[in-house]
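Every protein chain of the complex appears in place save one, which is left out.
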Amino acid sequence: MSQSYNRGLIEDFGRWKEFSAGMWAWIFHKFTGWMLIGYLFTHIAVLSSAIAAADGQTMMLAGEQVDAYTGTLQGLESLFIVRVLEVGLLAVAVFHILNGVRLLMVDLGVGLTAQDKSFYASLVLTGVITVASVPTFMAGVGL
Amino acid sequence: MAERYSSFTPGGTAWFLQRVTAAFLIVVLAFHFFLLHFVNHASEITFAGTQARMEDVGYFLTMVLFLIAGAFHGVNGVYNALVNQGLSGTPKKVVLAVLVIAAGLLIVQGVWVALVMRGMI
Partner (left out) sequence: MSTQQQEPESQESPQDPEMKGTESPQQRRLKEKQEGMVDEHAEDEAEAAGETVHIKVFRYDPEVADKQEPRFDDFHVPFEKGMTVLDAVMYARDEFDSSLTFRHSCRQAVCGSDAFFVNGSQMLGCKTQLSELEQPVRIEPLPHQEVVKDLVVDMDHFYDQMHAVEPYFQDEETPDASDLEEQRQTPENREKIKMSSRCIWCGACMSSCNIAAGDNEYLGPAAINKAYKFAMDDRESEEIKEHRLRILEQEHGVWRCQTQFSCTEVCPKDIPLTEHIQELKREAVKKNLKFW
């Protein structure tokens, strides 16, 4: 064969409308996974303000002198955008957990024929839990 | 091609540990979210409150284990995602080294912070 044609990543991106449930589950799981590991690094960085706090460093928060840890965390929590991001983080984590349970079941060979239904179920449940959590997550913060 | 055999399993142990950490993380992550958003509201967290929680040995150990399991699960997940994309050769080794170092630093920093919160350093 002298020549052949490589169609590249046909199907992978251009045909997303034709993806099946299992494919979407994988894409979402990977995407949420990337976000969670990214968040874990940020989370530890923010919590590292405890080191400064233990050293006795303080900062101003809403006209009060507080320790660095309390000031950093409460300062972030007073920002509307941080609260919105936290709701997003919850949605991401809940989906990753629920789909993770689904994947563990698949690994154990349980309910393989219902794998598409269990994916839809984890999507719906994620939505319900996220919406139900919004009041708690947004409590006491204004725009 | 799949003709190279090796005496130990490159993927098997990691695959198994990924599932074990997953099962652990499911429980602890749910607990973590519940405790720090619903029982204690995130906006009301203070250094004193954190120190009080960390006083409990069980909680402290759970959080350290949570961090180690999370770091492994996350970094191994990232590595696998890249291998699935066909990462191989030297770039693969470099990526693995970078990820191991990053996870190591994350764990060291996290444990240090946890010890500070517990007042042990």
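Per-chain residue numbering starts at 1, and chain names A and B are given in the order in which the chains are listed.
As a working rule, a residue touches a chain if its C-beta (ideal position, glycine included) is under 8 Å from a C-beta of that chain, and two chains touch if they have at least 3 such contacts.
Here the structure is a predicted model, which is why all the values come from computation and not from measurement.
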{"item": "Contact footprint on chain B, counting only the chain that is left out", "value": "1-6, 9-16, 83-86, 88"}
{"item": "Missing-partner contacts on chain A, residue numbers", "value": "1-7, 9-12, 15, 17-18, 20-23, 25-26, 103, 106-109, 112, 115-116"}
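Quick note on the criterion: only the chains that are shown with their structure count from here on.
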{"item": "Centroid distance [mean C-alpha coordinates] between chain B and chain A, Å", "value": "15"}
{"item": "Interface residues, chain B side, partner chain A - complex", "value": "19, 22-23, 25-26, 29-30, 33, 37-38, 41-48, 50, 67, 70-71, 74-75, 77-78, 81, 102, 106, 109-110, 112-113, 116-117, 119, 121"}
{"item": "Residues on chain A engaged by chain B in the complex (per definition of touch)", "value": "30, 33-34, 36-37, 40-41, 44, 47-48, 50-51, 53-54, 67, 69-70, 73-74, 77-78, 86, 90, 93, 97, 100-101, 103-104, 107, 133, 136-137, 139-141"}
